[in-house]
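And then chain A:
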Amino acid sequence: MGDIILQTQGLTKEFRGFVAVNDVALSVKRGHIHALIGPNGAGKTTCFNLLTKFLAPTRGKIHFNGVDITGDRPAQIARRGIIRSFQISAVFPHLTVLENVRIGLQRPTGLSFHFWRSERCLDQLNERARQLLDQVDLGEFADTITGSLPYGRKRALEIATTLAMDPELMLLDEPTQGMGHEDVDRVTQLIKRVSEGRTVLMVEHNMSVISKIADEITVLARGSVLAEGDYASVSRNPLVMEAYMGTTQGELEGAHA
Partner candidate 1 sequence: MNMPALEISGLNAWYGESHILHGVDLTVNQGEVVTLLGRNGAGRTTTLRSILGLTGTRTGSIRIHGTESIDMPTYKVAHLGVGYCPEERGIFASLSCEENLLLPPPVGALGGGMSLSEIYEMFPNLLERKHSPGTRLSGGEQQMLAVGRILRTGANLLLLDEISEGLAPVIVQALARMITTLKAKGYTIVMVEQNFRFAAPLADRFYVMEHGQIVEHFDAGELGAKQGVLNELLGV
Partner candidate 2 sequence: AVSDDVIRIGYITDMSGVYADIDGPAGAEAIRMAIEDAGGNINGKKIELLIADNQNKSDIATARAREWFDQKNLDVLIGGTNSGVNLALATVAAEKKKPFISIGAGTSDLTNKQCTPYTVHYAYDTVAMARGTGAAVVNDGGKTWFFLTADYAFGHALERDTTAVIKASGGEIKGTVKAPLNTADFSSFLLQAQGSGAQILGLANAGGDAINSIKAADEFGITKTMKMAGLLLFINDIHALGLKATQGMYLTDGWYWDQSEASRDWTKKFVARSKHQPSMLHAADYSSVSFYLKGVKETGSDDGDTMMKWMKSNKVNDFFAKEGYVRQDGRMIHDMYLMQVKTPAESKAPWDYYKVLATLPGDQVFTKLSESTCSLINK
């Protein structure tokens, strides 16, 4: 059991009778990069929202390191070491890039309620912050206002901020979405790099990314799990091809014959 870091049983979410996530049993192995794929509207983001308690599950349980965290509040989940990124970029646009990361670093310091202290007392964190920024090659942007960064960079910054929490489990929602080729490759490499010593659960549409870095894949469709396994097995699973890649070799021929 020790090597299963996150496990869900019968996880279900209904919106006014509409079932977005349906009886999902997910189990993520420690140290893996676990990909969650599926068509638009399959329930991937909703899953993330359930895991991080941004939405309350209608039914089902969530275990993290064997502990039942179904009842926790979002902030608690985060403090347990489950940190997420968002599908639509989530940075603090009016803060500088450095400050963005520092917000992440600041929490454990316990300074956060000190309204009488000067923010200079946070400078001690700058060094670590810069390290993180270098990890995602944002070093030279440290002092620019985040809002003015190109989109790809923002996604990278988001990852850096997430790393600042030194999470045990990272949840990334479409980290490469809306990026050009070169950005995609950079971020892919980045994820690979930062996944050392952590577990990553990511939503991704871009198959090339997944095939490169995913150890384990879960396919969602219409809210329920369709298939699980490594890339090879999943991509060969006819069900998946049916629902996701759309078709299979054989039928392609059949179609025009």
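How were these picked? Simply put, all candidates are chains of the complex that A comes from, given by their letters.
Quick notes on this structure:
Just so it is clear, a residue touches a chain if its C-beta (ideal position, glycine included) is under 8 Å from a C-beta of that chain, and two chains touch if they have at least 3 such contacts; residues count from 1.
The structure presented is a predicted model; accordingly, all values stated were derived computationally and were not measured.
With chain A as reference and 1 or 2 as options, the touching candidate in the complex turns out to be 1. Residues of chain A touching candidate 1 in their complex: 15-18, 37, 39-41, 88-89, 151, 154, 177-179, 181, 205-207, 221-222, 235-236, 241-247, 249, 251-256.
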